[in-house]
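Below is one structure, written out as structure tokens, with a few remarks after it.
Yeah, one chain of the complex is gone here, protein chain that is, but the others are all in their spots.
Coming up: subunit A.
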Amino acid sequence: MAQPQPVKAAAGEEPQRPNPKEQVTVWPHLLLIEFVGALIYTIGLSLLAILIKAPLLDLANPTRTPNPAKAPWYFLNLQELLLHMHPSLAGVIVPGLALVLIAAIPYIDTDPSDTGVWFSGEKGLRIFKFSFVYTTLIVLGLILFDAFFTVNVGGVDYIGTRGLVAGIMRLFMSPEAIHAQAQVVEWIAGVVIPLIVMAAVPGALAAIVRRRYQANTRETIIALFTVFVASYFVLTVIGTGFRGESLRLVWPWQLKPPH
């Protein structure tokens, strides 16, 4: 007689996993993994240390500013934001708020089901992929817009969000009046518009995944966290590989080493 076979998981259900009760001793099963992991990393980093020299440029010279002057790579995403918005927003408020919101995740998503399941299952994975592509495209679009969108007002080029503001103001005001209102333009372009965009992009995504995927709280937070991960990734890559002299957009092969 054939043994009764376990029922195959239906589509959408989480795949069958090994018996959760099965226990093994930490010595040697986990310790061996830890030891081999440590060994691999030590050997890998040793090879890296033999092959690639840590940078050491000329002695620091406060009177000679390199162009471009860049922060370490993990802060280049914030430096990239600096190009598009007010420094308080880019350097402090956005990262600070991001960290507080990330820390608050477990207190918003309090449902303990799906603990230990990647993306909470198939649907979460689809939401992750959609959110990643959505964010990447929008962030790239915004960067290109801020670099190339130009409005000429009375012989002066207003670029990016400043162009948008000047273009709208031109409907009501003379070019001279707009030039005189530089601070207002700067404030709307550097604070108001970025705030609206930074609220609208995740807000719209949350609305889309809720409607398109019938997402629950966990799945909506997957979408929102993916906005953070994808923009961190895209901004870091752009800041590291695509910002040359005077932080203008260039191709990576046009970058002058060391940068």
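One rule holds for everything that comes next: a residue touches a chain if its C-beta (ideal position, glycine included) is under 8 Å from a C-beta of that chain, and two chains touch if they have at least 3 such contacts; residues count from 1.
FYI, contacts and distances are computed from a predicted model.
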item: Name under which UniProt lists the unshown chain, selected from "Multiple sugar transport system substrate-binding protein", "Cytochrome b/b6 domain", "Carbohydrate ABC transporter permease" or "Indolepyruvate oxidoreductase subunit beta"; value: "Cytochrome b/b6 domain"
item: Which residue of A:Thr115, A:Gln183, A:Gln214 or A:Ser246 touches the chain not shown here; value: A:Thr115
item: Sites on subunit A contacted by the missing partner chain, in the whole complex; value: 17-18, 20-35, 37-38, 41-42, 45-46, 48-50, 52-62, 64-66, 69-75, 78-79, 82, 86-88, 90-93, 99, 102-103, 105-107, 109-112, 114-120, 124, 128, 218, 222, 225, 229, 258
